[in-house]
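To keep things clear, I will list the structure first and then write my remarks on it.
Excluded from the complex is one protein chain; the other protein chains are retained at their positions.
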Amino acid sequence: MNQIKPADYWRQSKRWAQWLGCEGRVIAATYIKVAGSAHVLAAPYAYVVVKLDGVKEKKELMGVGHERLQTGDKVRCVLRKNPGLDQIGLIEYVLKVAKI
Amino acid sequence: MNIFVAGRYSTKVGELWDLSLADLFVEAVNGVINQAELEPPQIEAVFVASKAAGEFNHQLHLNALVSQFFKHQPPAMRIEGACASGGLALIAAEQALLSGQYKTVLVVGAEKMTDVGANRATEILSMAASDDLERGSTFPGLYALLAERHMAEFGTTREQLSAVAVKNHRQALNNPLAQFHQEFNLEQVSCSPMIASPLRLLDCSPISDGAAAVILTSKKIKNKPRIIGFGHAQDSLDLAHRRTLTELVATKRATEQALAMAKLTPQEISLAEVHDCFTIAEIFAIEDLGFFKKGDGGRATLAGETAVGGKVVVNQSGGLKAFGHPIGATGIKQLVYVADQLEQDRCQYGLTHNVGGSGATAVVHILSKQ
Partner (left out) sequence: MIIKKSVGIVSYGTYLPHWAIALGEIEQVNGKEIGAVSKSLRVEQKTVPAADEDTATIAVAAAQQALERAQQASQRFSKSKISSLFIGSESHPYAVKPTGTMVAQALGLSEELAMADLQFACKAGTQGMQICASYVLSGFSEYGLAVGADTAQAEPGDALEYSAAAGGAAYIFGKNKLIAKLLATVSVATDTPDFWRRPGEVYPQHGGRFTGEPAYFYHVEQATRLLLAQTKLRPDQIDYCIFHTPNGKFPRRVAKKLGFTQKQLSSSLVVEKIGNTYAGAVPLALASVLDQASTGKKILVTAYGSGAGADSFLFETTPNLVQQRKKWKNLLADRLNSLESISYQEYSNLMKGRYH
């Protein structure tokens, strides 16, 4: 089962606050129907490149739930979990984008 | 610069249930030595390419595994650069020859992908992306983003993408080693199940088993093709850090290096084996290699300009799409195919193009008859 390791979770979590609530626009978008084993229960999901306001770097992020996203959509960074069948390991939380 | 392709060998590509990873390496090594009509002790060093044998087959330390096939156990190293592993192994071998350290070396690549299930394979393939910055991405998903941009900015159409797959499957009919000997029409490709929009199942190269090997030598030999130029360039691992999403800059830079070394222009090259891991990748490739203007690759493909009889024959072997994509072997099997075509006098110059990940690594080779 894909389980996130404690140290990996911990390092990732330190970056959540920096991006939570940031807004921007989608500059490239796809809708992934066939996912890798770590994200099978999340599928289908949007996967996009976003340009966030006030940030020089672009970011690649998953879209929330099964929401479809298109180039040009205004979006906001939110925190969601990575759904999985595993009931034993740590729950992985992931920064994603939701349409505004 | 004298680098000759003294020997070349490709295994059949496909779902090779009877062959393990080691079996694939053995066949390729034995095959190339026989084809080169050399004695094993003449191999001074071995360069091994494999993308993910650790994940697919739980086997690392491949340099030792392959060296062991030889009684004299030559020095060996494994090179990895995602799907450009084969191309990079060739570069490493060329650098070793040019340094004078060795005179005759073997380059072998293999991948055994079919023992794991589809979701696990997708997961392993996605390791060519940035684990940190591209969580949730799949390999098709990343190329789908490139396709979406290319279609939006240049008007590349669904039909033009399909034309790549149709051409490569048709051309593979003449390649007995190809994974697929099945033709499709445009509609079949365009209506196949969606994988990551806009890329569909038949836009994607398959999961394949296979191996390929070449023997390169700096000794002058008659009637063997020569490598007259090579190039190797990088770009950011993740798409978000790329300057542009409609061009693979690494391909362009590697091509410039190879052409400069070979003292050629793209127009002088009539045969090219390019990295069509997805149909859109071939469209990017023929533009970034300089065969067509940026944005014109789709139109040119649909118009037949890259098929047999066209301006430049692209992926005559069937490419990754129909010949197959046993990842670590691919860059080498492209060279094997072009070398074979040159030996048969089918063209004067040939080019191979091997890419790692979503365009982070690119390796280009140019060969000539003699």
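For clarity, chains are labelled A and B in written order, and residue numbers in each chain start from 1.
The working rule: contacts are C-beta pairs under 8 Å (C-beta built on N, C-alpha and C of every residue); 3 or more make two chains touch, one makes a residue touch a chain.
Predicted model, so just to flag it, every value in this text is computed and none were measured.
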Among shown chains, those touching the left-out chain: A
Residue numbers in subunit A that touch the chain omitted from display: 13-14, 16-18, 20-21, 41-42, 64-67, 78-83, 85, 91, 93-94, 96
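We take it that only the chains that are shown with their structure count from here on.
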Subunit A and subunit B: spacing of chain centres that average the CA atoms, whole Å: 31
For the subunit A and subunit B complex, residues of the former touching the latter: 2, 27-40, 42, 45, 47-49, 57-62, 71, 94
Of all residues in subunit B, those that touch subunit A in their complex: 118-120, 122-123, 125-126, 133-138, 140-141, 144-149, 152, 193-199, 238-241, 245
